[in-house]
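Notes follow once the structure below has been shown.
The complex appears here without one of its protein chains, the remainder shown in place.
The block that comes next holds subunit A.
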Amino acid sequence: MTLLSVQDLKLEYDGRIILDGVSFDLAQGELKVIMGPSGSGKSTLLRCLNRLATPTGGRVVFEGRDVLGPGVDERALRQRIGFVFQNFALYRHLTALQNVTLALRHLRRMPAAEADERALRQLARMDMQAHAHKYPAQLSGGQKQRVAIARALAMDPAVLFFDEPTSALDPLMSREVVNILHQLRDERVSMLCVTHDLYLARAAGGRVMFLDEGRIHAEGEVDELFGPNADPRVRAFFHQELRQAQTAQPIDAAQPMDQAQPAGPSGPAGLAER
């Protein structure tokens, strides 16, 4: 059953074309990955689907309803879509538990005890119950990610959106994210994941769409998309990402030394005085 159907979605902003006719479907319980370079319009695409951004053309049908038309209750729509942000975006004045209960309390009007119980269940699902009373500042990146997912899941959404879930994490943590995606996929949670992380796109195991310059250029199973008959754009992206991954380390290591080079006669002298 189709949960979400995107048809010819367009977005122009300031005379620039951000989305140039994107179409795809997401079935109930499916995990789909939208991969593409930075600036390809991936994150904007997600934001159009829950109306954080306003597309200039096309149609989005979610749970059988056109969500772009007038008279759509934006806030009700957003409550059906769990959104996990790139840098987790936890409310830093609230504990992990309070982060999860905030929407339950104030949008669902749930009594405190019931909201706590439900939030703790979601935190346990993400293996975070031991950290329920910690503040975001006391959690690691991966732990924040899990709280953010628990926060999204607590509202019982029809679909989870992930916006670059690994970009703020180290490689080990990225593997954790893949494990979580697999766990949720096995629980038949519908998911749409946007990423420029090749590792994530391949390891997630869903169908992958390649988005570039506001268009989907290729779509398929992981093996087709990355196989020998890959689309030239995908291959170019693949090679570029690979090259970056290989060169990233030496460049980073060299940076502090470069910065230590005297910029001018006053540079080192000024430092020495202090």
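Here, a residue touches a chain if its C-beta (ideal position, glycine included) is under 8 Å from a C-beta of that chain, and two chains touch if they have at least 3 such contacts; residues count from 1.
The rule is short, and it goes like this: contacts and distances are computed from a predicted model.
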item: Identity of the absent chain, which is to be given by its UniProt protein name, from "Cell division protein", "Polar amino acid transport system permease protein", "Monovalent cation/H+ antiporter subunit A" or "Cytochrome bc1 complex Rieske iron-sulfur subunit"; value: "Polar amino acid transport system permease protein"
item: Options A:T54, A:Q138 or A:Q240, residue touching the unrepresented chain; value: A:Q138
item: Listed residues A:T2, A:Q28, A:N87 or A:Q240, member touching the removed chain; value: A:N87
item: Selected from A:Q7, A:S23 or A:Q79 as touching the chain missing from the view; value: A:Q79
item: Per the touch definition above, residue among A:L107, A:A124 or A:L242 touching the missing chain; value: A:L107
item: Residue, one of A:M126, A:M155, A:L181 or A:A218, that touches the chain absent here; value: A:M155
item: Contact footprint on subunit A, counting only the chain that is left out; value: 50, 52, 75-79, 81, 83, 85-87, 89-93, 102-103, 106-107, 135-138, 151, 155
